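Only a single protein chain was left out; the remaining protein chains are all shown in position.
Chain IDs A, B and C follow the sequence of writing; residue 1 opens each chain.
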């Protein structure tokens, strides 16, 4: 299949729609300033073929897309033991809700809602220097140095009242072992990592290759672990629209409020699309449409 | 792959565990009387190859497995219009909960929770004789006459206070168009259909064949519609354990409190497993283990 | 104190506001047709002095005000045993919510939310002919025959999906002993009783007289029981505005969506005000203002 042609077509179809609908995330100034007039898409196949279109080389704030990689570090280090403090079910509630956390005694529903990602960050703090290890993992996975946008990280910290509430709430239930400020520092910084579509399409490559490093071929996760990360992405990866993504797109995806979405076609390829304007569910509006077009044009879907 | 050997191995491994854990559904006498000492498994490939082991020819009450087929009838007749009254998101709540229905103004989260299936039944009543059409569809799909267990249907009606509450609640919000008693008659009867593993493995065949009839090859659903039913099964098909099933098994599944579970390996095969003792989430305990073994032995998974 | 003068002043102050704000209950045609241009007020002291103003002799649908009297019948017959199936706490939720009922296993929070009043009706069915006994009690208490508006009762039954849902839901939890249709017949009929402000001000008189019949002086409830009904009215009697009523008015009150409100000044008097237009909490808009004026002018309050 001529993937470059497919991505060019998608870019040509969607670019005219830029700026017509959706809204850039406004909760921190550094994100609110990003121009909505941007759209990028990139993929990398298991065989190493690459394709890209639009603003695929522009770095953006990966935000919650980082949760896939912090989870990967935690699974790699802890295996099944990770799941004593974090669930694996869709939440049926907004990504930053405290309600379920209260009725379920401080155990977050899954690692992709904010509470769950903060609990994962706590595990990384116990294991070592979570922030440095996450950057190192991402740099190795895409073969290029990856950095944190310090302004975004600071803004996250300055306005992160809801996340601080979640962390304190879990600490009260005993879900977190470490100092809240240290755990949140990891979390706010991971959200502030900046990467391009091309980098993320490469970095996520182990998820379509049974856990093997996209460049080196060495194991990042076991095949079963990689499949399970994909399963979590499909059931919980796109906030309260996971059912809709499964229904319309049918691929494991993880989105972030920076407008990025990564998607996995197991045994075929990984894909990253980015466009900053979000829909009401917090997912990139054109990103979602791009994935629908991709599936329609290629017939690739897990179902 | 020698599927008969795989199913024989699974039967041999699990049969010794019969009766050790779990509980048969007790809410109606006809289900409570079923012996937990039963385990059956059957599959049918896209190519028409069949395999079966254990009590695969014993009829059981399909219960919520029927929701896949009533949904199929409704999608076939209404297409996208069906989704104005029913959502497509995991609920994050028990299958018979009223809570979400209240906050979401009578629109059920998805067609596989009870409220959603009752809303589907309402659509079938509007379209014609839902009960007869469902039996006709199932009989055509498995090539044999299929019947309702009248005693089970009567018990469902006699004790269905929660479902009657759900139906009245939705009627109050305008989600149902038809008389409640008529709608519930369809719903209680569809739950009381009796089928064998072999019949269900065949009947579900259109879901692994892009919507084509497993025996006749004619379209039951369009390819996109079939994929979407699979997506709904994966995200919402196994009550409040959908995340767990995706994580451990990684296949679209639909379970029922009669102890049956159907599973789909797209482009490969459909599978039905049955064992009456349920786990705490209402899914067949050995059925779930059988599916985990099947995936481990065959490597088949959508992820 | 010259109560007639006080009521005349209140009538004079509020009558010009008729029809300016609020909305008549619209869920059944018979209530929707009532003219909002009506305001009546009446009181009766422990000593038997009466006063009235405005449309105090016009019969209206007492709706949830009836819950005080059905509760009185149930307490009289069952004493403390009543409280095994009904709670005594404010609900913090709308009067017809099912949410709490689900988390609290079918036990309604208090006898004044719909679920609680239906549970009381179930007790009355067990005890005898609830409908006839309630009419007999009300007729005795106000010294005049009281009747059910059959059209309202029929409309309640025809549109009572939410209440039917509540009844079925509780039946599923074992909170109701009797046939749902019979219980709801009592409930729908009690809501459809028609009375005037003058009749209700007299009928409620036992609540300010330590339980003694307002005309005959014989015990209707024990002094402790009467005090407790007052306590329930204050904490739970005005839907989700009970705190607001306590804060602004400071008297035990029970309102209905027909626009009536009864209020008790212990050891002094009972009062009934009626005006059909409701505020957003389902309480009579001018009725509430009338009670605030009454308290401001007389200084009567329990606090």
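Assume contacts are C-beta pairs under 8 Å (C-beta built on N, C-alpha and C of every residue); 3 or more make two chains touch, one makes a residue touch a chain.
Quick caveat: nothing in here was measured; it's all calculated off a predicted structure.
The chain left out here touches which displayed chains?
A, C
Among C:110, C:199 or C:284, single out the residue that touches the unshown chain.
C:110
Just name the one of A:38, A:97, A:190 or A:270 that touches the chain not displayed here.
Of all options in A:38, A:97, A:190 or A:270, contact with the hidden chain holds for A:97.
For the chain not shown, which residue from C:11, C:45, C:91 or C:189 touches it across the whole complex?
In the complete complex, the chain left out is touched by residue C:91.
Using the document's definition of touch, tell me which of A:172, A:217 or A:299 contacts the absent chain.
A:172
Using the touch rule from the top, list residues of chain C that touch the missing partner.
Listed in rising order, the touching residues are 87-93, 100, 109-110, 226-228, 230-232, 234-236, 240-244, 246-248, 250, 252, 266, 301-303.
Which parts of chain A are in contact with the chain that was left out?
Interface residues of chain A facing the absent chain: 97-99, 102-103, 161-162, 164-169, 171-172, 180.
We take it that only the chains that are shown with their structure count from here on.
What is the distance, in whole Å, between the centres of chain A and chain C, each centre taken as the mean of its C-alpha atoms?
Each chain's C-alpha centroid was found; their separation is 55 Å.
On a C-alpha centroid basis, what's the spacing between chain B and chain C, in Å?
Each chain's C-alpha centroid was found; their separation is 47 Å.
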